[in-house]
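The other protein chains are all here in position, but one chain of the complex has been omitted.
Up next, chain A:
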Amino acid sequence: NRENKYSDFEIIISQAQKTQKTNTEFKKTIFKCHRSILSIRSEYFQGLFRSGMKESQEGCVELHSISPEIMESILGFIYTGNIKITHDDALEILIAFRQLLILDENLFDFLINYIK
C-alpha cells in the first residue's frame, strides 16, 4: 500500500521466464518507492544515491538476483519494520538483506536461528 504518488525512485525486478519456445523473456516488476526511506534502511541504496551515477540520475535501478516476491517483503520491512517469513523464503530473504546491506542485527539473529 505504499503511496506511489510522491515516489521518486523505481526498483525494477527482471525475471527470466521460459516460454514454450526456447527463448527466454524477461518479465519486469516495478516497485515505486522513495529515496529518503531506502537510504535510511539500506547502505546499498544510500551509496547508490550518493554516488550520483547513472541510476541515481535516471531514477531507477534494475536488480536481477532478487525475486519480486522477496523484493515485496523487503520493501515491506524497509517501510514498516515488519516482515513475514516462511520456511521457504527465509534463506532467500537473508541473502537479499545482506546484498542490499540492510543491516539489522535483531533480524539477522532471528533469521539465522529460524533457518537452523
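Keep this in mind: a contact is a pair of C-beta atoms (placed from the backbone, for glycine too) under 8 Å apart; a residue touches a chain by one contact, two chains touch by 3 or more; residues count from 1.
By our rule, contacts and distances are computed from a predicted model.
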Identify the UniProt protein name of the omitted chain, choosing among "Nicastrin", "Cullin-3a-related", "serine C-palmitoyltransferase" or "Ribonuclease H2 subunit B". "Cullin-3a-related"
Residues on chain A facing the left-out chain by the touch rule are 43-44, 46-48, 50-57, 61-65, 91, 94-95, 98-99, 101, 103, 105, 108-109, 112, 115
